[in-house]
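In what follows, a structure is listed as structure tokens, so that the remarks can point back to it.
One chain of protein is taken out of this complex; the other chains stay put.
Residue numbering begins at 1 within each chain, and the chains themselves are lettered A and B in the order written.
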Amino acid sequence: MLDQGKNLTMIRRYALSSLLLLGASTFGACEKEEAKPAAAPAAPAAPAAPAPAAPPADDKGPIKVGILHSLSGTMAISETSLKDVALMTIDEINEAGGVLGRKLEPVVVDPASNWPLFAEKARDLIQNQHVAVTFGCWTSVSRKSVLPVFEELNGLLFYPVQYEGEESSWNVFYTGAAPNQQAIPAVEYLMSKKGGNAKRWVLLGTDYVYPRTTNKILRYFLHSKGVADDDIMEKYTPFGHSDYQTIVADVKKFAAGKRTAVVSTINGDSNVPFYKELGNQGIKATDIPVVAFSVGEEELRGVDTKPLVGQLAAWNYFESIDNPTNKAFIDKWMAYVKKNNLPGGDKRVTNDPMEATYIGIHMWAQAVAQAHTTNVDAVRQAVGYQHFKGPSGFDITMDAENHHLHKPVFIGEVKADGQFRVVWKTDGPIKAEAWSPYIPDDKGKIANWLYPWACGNCTEAKYK
Amino acid sequence: MRFAPAPTASRRFATALSALAALVFLTGGGAGRPAFADTLDDAINGLASSSGEKISASVKQLATLDDPRAIPALDALCDDRLRAGADGRAWIFDSHTHDLKDPLTGAPAPAGARPAKEVELDNDIRRDAQPVLAQLQLASPDKAVRLAAAEELSKAGSDDAAVMLHKAYDKEKDRGVHDALALAVARLDIQSKDAAARLAAVQLLHKSGNDAMLGELQRLLSVGADGQPQEPDAQVRAEAKEALNAVMSRRRMITAVGSVIYGVSLASVLLFAALGLAITFGLLGVINMAHGEMLMLGAYATYAVQTFFQNHLAGAFQYYLVAAVPVAFLVTFAVGVVLERLVIRHLYNRPLETLLATWGISLILIQTVRLIFGAQNVAVANPDWLAGGVELAHGLVLPYNRIGVVVFVVAVSAAVWVLLYRTRLGLNVRAITQNRNMAACVGIPTKRLDAWMFGLGSGIAGLGGVALSQLGNVGPELGQSYIIDSFMVVVLGGVGRLAGAIVSALGLGVINKLIEPAAGAVMGKIVVLGFIILFIQRRPQGLFAIKGRSEA
Partner (left out) sequence: MRERLLQFHGRRGWVVLAVAAAVLIVLVPLLNSLPRSFPLSVPDYLIPLLGKFLCYGIMAIAMDLVWGYTGILSLGHALFFALGGYGMGMYLMRRMAGEGVYRSNLPDFMVFLDWKQLPWYWHGFQHFGFAVAMLLLVPGLLALVFGWFAFRSRIKGVYLSIVTQALTFAAMLLFFQNATGFGGNNGLTDFKHLLGRSLQSPSTKLALYIASAVALVLTYLLCRFVVTSKLGRVLTAIRDAELKTRFCGYESTHYKVFVWTLSAMLCALAGALYVPQVGIINPSEMQPSNSIELAIWVAVGGRGTLVGPLLGALLLNGAKSYLTAAFPSAWLYVLGGIFVLVTLFLPRGVLGLLTAARKRKAASPDRPVEAERPAPAERGAAPEKATVST
């Protein structure tokens, strides 16, 4: 059995395997570095990635900008548009002469809705591609998995999606809404006469950090307004859940007799069967209004809007807002879609995270111009002063203290054509509260990166 | 229009005036809205105002005017069909002719009305308008309209309507509408100053068992901040307590019945997913991991047919589902046959390899669909006859689309049974199952029938996809969420008998839905999976099995 021939086989096998081991891994890993991962047709004709040599000099050549959004996997549905609008904005800036006389060069990577891959790609962008800034992430999981990377390597991330707060990082600028810029105003609206004088509340969400934290904040908020726990029902379903018969029946029972409103943090695919079930069981928006935080124009694109008409959503921007800035923004976007033949054609829409991406990139460009360098530490100090005329029609400012945008709040009603009709809005932008004042554990927590506090999560100043 | 009582002389004068006006109306109506209906006209035009307050004020005015001619305008307002014309008047948008028409006369709008804008209203305005609309509709000759109006009023309505409500209640002849109106009256009376009226209202609620006024009943039984009971009258309190018990026990019963019904509808979905798999596995010994993708292909076929109808056969759009059924079946049947010929055929005695190969095929299918249709979900609309539901009892609504799925799956199962047990083809297939070599010797074309049966299994999955498209999302990963469930049903039900799949689907669906109210959706699923894993240990051949567990 153990003849020479077998020995030879074994040897060859081992030699082959060792070589292949080293080769395949090195090949596979190195290829990640060399290959230009922009597979989307909308990628502008950017020069091929240079060989991994020494980092480029800070003051010559194009400025690299990282784009970290899932182009495949479950989140691709939401995130692809953000990549597209980022590229559009970069084109716009380049056409106007670039920043500091240098063109912006986008570096698009695809973390494929895979959280460990997000961290890997973030590291790749900062350490290998030497990007000056990254625009990316959508889910809180993805943000949480790249946060240590950005903090370790001192990178800069602009995060454009509404989230649960409870965070303020030295290395992140948050252009999406914190709960007090979305959830709390929505609940206040529902409590008012215009919103239906709701007395009972159903907090319905997908089971992950954003709905859990948001509902925790809302529960405390409702307590502060005198709503008892008996009048609050909190339910969670997993991602992709599609059978809402029992849950909707429970909502109907809960709502019997008292004015009830539903606050929905259901995310993604589950929204369609949820609203369908609501419609089929005869629940009308005038009886039990449902306000959603994760349903925007993009989500309505793939959906039969009949059962949703009249239901509500709360955002800081709607495509239907009527003002010249928004019109120009939408025109630019549709022209870009047409020029690059993006899938969906003239059915493409704009939404809140897209607007936030647009504002974020412009603010960063302004900060670079102000600081006269792309150096992260310098730019970070300059971002906090930036103003920008947002498509929402307001003058949007970045708060230097907590790294969040001041944003206006709009409540919109779904129309049959998939657009929203604004039924309520704040008078002007409101400041974000990174740490919710309603949560007892957050009492006294400050997010203020200015002197003498200089921290994102502390109860006393760093410098006395 | 109503006239305040006036002294005799003026009254005579007023009567003469109205006679004159009536004459003008009858003769000069074509020129536009009649002059004497000015207040009504103003109110209707006010509905299209750009100010929310003005709209609400106009709605209130229409309530006071109590003129049924305002119904079309109010209905259009609540339905988002009212438009503000460029001439400042209100026009109704007719979805059939795609044109504007006059709210009072129905005549088409003049050119000066265009372009007309949408009326900006919100739920608050709708909440004000709906009861007023219902109040006006109470006088309608159509029973269904009156019933809907009465139900609307039992939910909400202003107390000003009390007098009118009582009048309508006394006048009403139809049983169903009468009962609904009784509830509406009870809702008002329960807050009346008169204890007897309150007692009557509570007795009514007790009789109906309706939980709409549960909150009110509880309030009656509660104790105020001063320690005194909210309800001073002891008899009313006693009655309220009994009413509350009746309502709660009825609720419990309805929840239980509801769970069973939801379980059956879930079971119908499971059965669709599993039936095809039961055929391919039971009759052919092949585990097809791409089975979920057959469901997905069926759903996308439905989407394609829907798009085709939207673009080319818009008139017949409501019937696209009927066309989608054969298309989905044929597409997935074809894909199944091709799959069998190219891949499965070579792997017949290697079930584990089949598993892996079909998994690879499922990946390819998913990616292909993604590239063709996009990674996005696609919208498949319910045709009108499947939207909405039937209210079995208050609080228990059975949506039409789910009833449709149950009926559909019963029909398909029956068809499959007939095919297998009453046709020659079925006889041959059963022969192959029992003894392949012998069947081949006898002259049955085994290879051809293998392909056909695989195609049939896939085709049934395609039909399942049609059903799924009506219930939830359609996306490239649709199949992945059903594959595990299909396996469970097949493994539990045992191999080789159709009855096994049906019984196990029913059992799993109902058990899942019975657990769900208590433990939540996810735990229900986990418990069911755990149950199956344990059950298989005890009885590896499943519930019904015609052959002993082979060494497969």
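Following the convention adopted for this analysis, a contact is a pair of C-beta atoms (placed from the backbone, for glycine too) under 8 Å apart; a residue touches a chain by one contact, two chains touch by 3 or more.
These figures come from a predicted structure and were not determined experimentally.
J.: Pick from B:Leu82, B:Val132 or B:Ala357: which residue touches the chain that isn't shown?
T.: Considering the complete complex, B:Ala357 is the one touching the chain left out.
J.: Hey, which of A:Lys144, A:Lys194, A:Lys389 or A:Lys431 is the one touching the hidden chain?
T.: Of all options in A:Lys144, A:Lys194, A:Lys389 or A:Lys431, contact with the hidden chain holds for A:Lys144.
J.: Looking at B:Thr97, B:Gln228, B:Asn311 or B:Gln537, which residue reaches the missing chain?
T.: Candidates B:Thr97, B:Gln228, B:Asn311 or B:Gln537; residue touching the omitted chain: B:Gln537.
J.: Taking the full complex into account, what residues of chain A touch the chain not shown?
T.: Against the missing chain, chain A presents residues 2, 5-18, 20-22, 24-32, 35-37, 39, 52, 71-72, 109-110, 112, 114-116, 119-120, 123-124, 127-128, 140-141, 144-145, 147-148, 152, 164, 166-167, 207-209, 212-213, 216, 236, 238-239, 441, 457.
J.: Across the whole complex, list the residues on chain B that are touched by the chain not included here.
T.: 285, 287, 289, 343, 346-357, 359-364, 366-367, 370-371, 435-436, 484, 487-488, 491, 522-523, 525-526, 529-530, 532-533, 536-538, 540, 548-552
Heads up, the rule we're going with is that only the chains that are shown with their structure count from here on.
J.: Just how far, in Å, is the C-alpha centre of chain B from the one of chain A?
T.: Comparing mean C-alpha positions, chain B is 33 Å from chain A.
J.: Tell me, which parts of chain A touch chain B in their complex?
T.: So the residues of chain A in touch with chain B come to 72, 74, 76-77, 80, 193-196, 207, 235-238, 240-243, 245-247, 249-250, 252-253, 256-258, 269, 272-273, 276-277, 279-282, 285-287, 289, 301-304, 306-307, 309-310, 312, 343-344, 413, 415-416, 421, 423-424.
J.: Taking the touch rule as given, give the residues of chain B at its contact with chain A in the complex, in rising order.
T.: 80, 118, 120, 122-124, 126-127, 130, 155, 211-218, 251, 255, 258-259, 262, 265-266, 374-382, 387-389, 391, 395-397, 399-402, 471-473, 475, 477, 481, 513, 516-517, 520-522
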